[in-house]
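Missing here is one protein chain; the remaining ones are kept as they sit in the complex.
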Amino acid sequence: MCESHEEDGRFEDVSIGFVGGGSRDWAGKMMTDLARQHTLEGEVRLYDVDQESAEQNARLGELIQDREEAIAEWDYRAVPSLADALSGADVVVLSTQDPPAETFAHDLDIPAEYGIYQSVGDTVGPGGTFRAMRAIPQYREIAAAIREHCPDAWVLNYTNPMTVCTRTLYEEFPDIKAVGLCHEVLHVKEDLAAYVEKHRDVADVDGDDLRVNVKGINHFTWIDDVRFRSEGVFDVIDAELDSQLPLPGGFEPGDLDGETFYVDNDQIALDLYRRFGLFPAAGDRHLAEFVPWYLNIDDPQDVQRWGIRLTPSDHRIEHWPTNERQRERHLEGTEEFEFTDTGEKMVELMTALLGGEELVTNVNLPNRGQLSGVREGAIVETNALVTGDDIVPHAAGDLPEQVRSMVRTHVSNQETLIEAGFAGDLDLAYRAFLNDPLVTLPPEDARSLFVDLVDAERPYLTDWNLEEATVLEA
Amino acid sequence: MCESHEEDGRFEDVSIGFVGGGSRDWAGKMMTDLARQHTLEGEVRLYDVDQESAEQNARLGELIQDREEAIAEWDYRAVPSLADALSGADVVVLSTQDPPAETFAHDLDIPAEYGIYQSVGDTVGPGGTFRAMRAIPQYREIAAAIREHCPDAWVLNYTNPMTVCTRTLYEEFPDIKAVGLCHEVLHVKEDLAAYVEKHRDVADVDGDDLRVNVKGINHFTWIDDVRFRSEGVFDVIDAELDSQLPLPGGFEPGDLDGETFYVDNDQIALDLYRRFGLFPAAGDRHLAEFVPWYLNIDDPQDVQRWGIRLTPSDHRIEHWPTNERQRERHLEGTEEFEFTDTGEKMVELMTALLGGEELVTNVNLPNRGQLSGVREGAIVETNALVTGDDIVPHAAGDLPEQVRSMVRTHVSNQETLIEAGFAGDLDLAYRAFLNDPLVTLPPEDARSLFVDLVDAERPYLTDWNLEEATVLEA
Amino acid sequence: MCESHEEDGRFEDVSIGFVGGGSRDWAGKMMTDLARQHTLEGEVRLYDVDQESAEQNARLGELIQDREEAIAEWDYRAVPSLADALSGADVVVLSTQDPPAETFAHDLDIPAEYGIYQSVGDTVGPGGTFRAMRAIPQYREIAAAIREHCPDAWVLNYTNPMTVCTRTLYEEFPDIKAVGLCHEVLHVKEDLAAYVEKHRDVADVDGDDLRVNVKGINHFTWIDDVRFRSEGVFDVIDAELDSQLPLPGGFEPGDLDGETFYVDNDQIALDLYRRFGLFPAAGDRHLAEFVPWYLNIDDPQDVQRWGIRLTPSDHRIEHWPTNERQRERHLEGTEEFEFTDTGEKMVELMTALLGGEELVTNVNLPNRGQLSGVREGAIVETNALVTGDDIVPHAAGDLPEQVRSMVRTHVSNQETLIEAGFAGDLDLAYRAFLNDPLVTLPPEDARSLFVDLVDAERPYLTDWNLEEATVLEA
Partner (left out) sequence: MCESHEEDGRFEDVSIGFVGGGSRDWAGKMMTDLARQHTLEGEVRLYDVDQESAEQNARLGELIQDREEAIAEWDYRAVPSLADALSGADVVVLSTQDPPAETFAHDLDIPAEYGIYQSVGDTVGPGGTFRAMRAIPQYREIAAAIREHCPDAWVLNYTNPMTVCTRTLYEEFPDIKAVGLCHEVLHVKEDLAAYVEKHRDVADVDGDDLRVNVKGINHFTWIDDVRFRSEGVFDVIDAELDSQLPLPGGFEPGDLDGETFYVDNDQIALDLYRRFGLFPAAGDRHLAEFVPWYLNIDDPQDVQRWGIRLTPSDHRIEHWPTNERQRERHLEGTEEFEFTDTGEKMVELMTALLGGEELVTNVNLPNRGQLSGVREGAIVETNALVTGDDIVPHAAGDLPEQVRSMVRTHVSNQETLIEAGFAGDLDLAYRAFLNDPLVTLPPEDARSLFVDLVDAERPYLTDWNLEEATVLEA
């Protein structure tokens, strides 16, 4: 696939197209990852609808490369068009986001007016649904451009809603070599490593020391097997659960007010494990949104009892300006750029795809058997072997009936959104919205919420046929 | 199959075993149905755990036969054991109910304490789940007795939860000739007939004049085709919907206080039609319980906005004594017994099964293809040809994705309850409980509600392994 | 659907488009059927690529109408185009055939040169495969014309290969109201009626007195239930089998030389029943072609041991001229036209579809659940309720594993032929050809046979991409 040259296990002239290259935080981390390794060198072309921001990142990239910690050589260039980013790319990285103040903030605030509180709001629930509705037309366009400019490139998608974005890429361009990537499972492996240390009395266990069998859909994957040095250690979860009962425990509303918004105490994961017998492999803030129970609260503070906080829209709105200001300080030299890596497997993954060392990790791909009991073609998350120009998913087996039922509800909604998005059929999207477990509102309120969200985000829904949508009728 | 003799289109010596023969209202109606027809004659053996009540019904049967309106000859006999009722039966009728004060009242009241209001409470939701949990052991016993005493008899089940009871019969005795019967679809056909009259300007349209394609699970079946005199008239539903918009319309909390508890104004059916494009074929009180939206109310009176009332537990508790007192008055002759038929197709159905006139009607049977997209073996409701010693379901086709998703959630729960009930596994039943759309409670409340219900109905859960149930642990 | 008027249970002004209206035998029978009944009257427009022959049939139709036995009034008109036949049609009848000397004769003779003998040659095997390959483009054209000229008409297809022709209609025009009709099951019911008479010692049992559960694909359907007056009488097949053992019995090569080519002694049906436990519902001459065993003979005469004859190509070639000469004599008045009906259910079926008396009969329709275990959309044959403007298939259940395996092989081939035919992909068609159970030839011979057939029938394969077919390469 790749025009890059391998020399002594190193790949030179790797060409990366970065769509969403104006990214205010993720770009910096990716550039750090690229700088701090030995195997890949080449060029990154940054494209963003906000070209200014892409150019800032190009300058930041140069600054990073100038640091002495930088090992590999990378050139960064902001480009004015999608075509420029994609042409000749070996790898395409997708990490885009609409302006939070115009979108994400509404995704959170408007449902909250109706009593629907979302801990993240980017995957399922009303927020995730509208994020999907906005993303489908955008990702169709990206897929079409990839088909035109670099059909053989590997496409690494980091954008949420992961499942719907990746599914859109395949629906538009079935031969695309795209994969959806997410670090939630990696974080959970770190948690499990800590359980192993604690309950098996061993030291220095790392997430990478564990092998897990993971299966489900992104942010709602499940683990039914954990191995440490060939030994099954799934029972450490029972031990941890016993040590934490009763659940939820020890947190009262307000206790977490000073904490980061991303605080996570495994309360929900352990509670779901207790109820369903499999351990969910995503952070509690994501898990909470897939089922109607944890966010069924009258006061948003109540969610703190489960050891998590809601992320307020203010924080989302401030995210961009804050990061922009920091980037400026980095570029001005008034603040030193900190080398923090993404925690992602991106470099290992690119290396493997280019023909370097193989890797087994969790990925999001169209189902071709890896998740039994779920329809073929739906985007599912399981382990896979990443190897030279190929990703081969593991056959992870089936889910227990009751977990499968929950997963299937979301798969059904995601497939419905894809069908609706490609047809521009808002009424069909509304059906997926209604079937979302967080949408337990009385019918008129559900409709009103949906209409309010459409109205607030109308500029981002231009591809939808709003004129003929009966749900918008008085 | 049948030892009865056919003479000139009449079947004599038909032997019916009635399990639940002490029934306080349904028995009277069935006996009326049997009296007021020309094709079937024979004997009914009434068995009930409350033998006294069965004997009262036997006397009531004689009284009915003495009436001049009685056409066919039937003997009624209360028998002391299930074996006595079943031995030699051509047809077995199942219509049982646990004492409402000890069961049904709890099914309604305890969830209400947690804010879960149920309009009926006998099919899904917390009430339907516990009714299922009580019924499974009972219906296993009945199925085993049928296998022993009358394996070739046709078994007509009228007991709710229809799906779980019928599924239990087949799980215990796969060769049973059982069918679940329900009049909800018949009532909906009457409603549709009224729509045809109104919007096509024709007079005297009866439900039986329409042919509908019906598919789903009992109390949550859906119609996608309506024919009147060969003509497709599905569009009358659009016309009716237009005439009723906005939904819900015209009802305020309190408006229905004086009405029967069974009042139904098609508001929910039309609203579901509007959202999902198929017309649901059950009363609104049933439909409301399958989805989380209509009963998501703070004040129980609020449900009146949808043109229905909740049936309070008082009414359920009073149901038996009221009917018993009336039966006594009938037997004493202080009140005249009114000939009101069941509105069921029971006589036509028995006649067809015995070899008389064929019939197409809706039935509940294990899926063998009649409802595409739903697992084989699950009990589904579609039309079927009822003919001599056979019932052949129609292949009703598939459901639209989003309706199928809702139906499958319940099928998953029902299958889980069957598995749990046969294993006595309360923790597994709890998973079905949690996955019920009405159970959106915060986790600890959900668990607490489940435990409360177990405690309240413990005498009816003797077959369950309560000792090892972790859900009951502190 | 229909513009015809119903008066007193009679339908007037029924408009029938007959494609293949020059048919040399079937047309006469259909016209007889139409004349000899009370419920339908109207017009038949005869279209044929051989317009002369259609005109002869129009004259024959008038002659039939002039007979005193003619009850219903029908006008016959030959029309010059498909559009003329279809426009305004309530019902379309399809019964076409390519000139036997140029096609059917090759289908039989060329395989015979390779030692593949076919008893009929119109359904599967090399002959059926090439008939399918010729028919697919033709039936695409017909389906497209129906979509244009009479999309609401009911289309009754009588053309073989039944499955592929009907499947083509649906593939081209998914909303078509088409059904494939075949009398083989009806004939088998007559055989079964004779078994009932013989082994139950009852008189005057007619095929219509039996109810059978039939399932499979056309000419390879299977019966697993037979009812007579509500009673299961499947055991008469065992009795008949016992009376006929050993199989095959009593026939030596040459014994049937003087018999009709259509002779059938149930030897193969009973043998298949003995091996697989279900009774096949098609004539032995058809059944023999679906499995590799009965026609695995060195001398064509050997097949007579199974009580059947091969139909020689001479007979097929002579069929048209013979029938043409007879039609001329009928028209000249030198030979009296004999009123023989088709034995088909066509009139009853049209009547039911127009809104008259309902009918349950076997039909070929896309699978939507009626044959469990076989893919959705494949054309399968089961019973169905034929009613006003609708045909509702029965859910016939599953087949035993080993029968299902045989059926699936043919379904796979038929679906492959459809895919190949719509793509014009001859290499893909060749794969279906190779997978046919009759094609057990050594590989080079198989290829050579395929090429010979393509060469012989090249004028009828114009829609196929022969240039790029690697199978045709030296």
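Order of writing sets the chain letters: A, B and C. Residues in each chain are counted from 1.
What we mean here is this: a residue touches a chain if its C-beta (ideal position, glycine included) is under 8 Å from a C-beta of that chain, and two chains touch if they have at least 3 such contacts.
Just so you know, these numbers come straight off a predicted model, no measurement behind them.
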item	value
Partner chains on view for the chain not depicted	A, C
Candidates C:254, C:333 or C:442 - the one touching the absent chain	C:442
Touch criterion as defined above, residue of A:216, A:393 or A:442 at the omitted chain	A:393
Chain not shown: contacting residue from A:105, A:354 or A:453	A:354
Selected residue (touches chain absent from view) among A:59, A:77 or A:211	A:211
Residue among A:119, A:370 or A:416 touching the omitted chain	A:370
Among C:26, C:139 or C:294, residue touching the chain not depicted	C:294
For chain A, the residues touching the chain missing from this view	1-2, 211, 213, 225, 227, 229-232, 354-355, 360, 368-372, 376, 382-383, 385, 387-390, 392-398
Touch list for chain C against the chain that is not drawn	246-248, 271, 274-276, 292-294, 296-297, 401-402, 404-406, 408-409, 412-413, 415-416, 419, 430-432, 434-435, 440-444, 446, 470, 474
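Rule of thumb we're sticking to: only the chains that are shown with their structure count from here on.
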item	value
Euclidean distance of C-alpha centroids - chain A vs chain B, Å	45
Inter-chain centre distance, chain A versus chain C - centres from mean C-alpha coordinates, in Å	56
Sites on chain C at which at least two other chains make contact	none
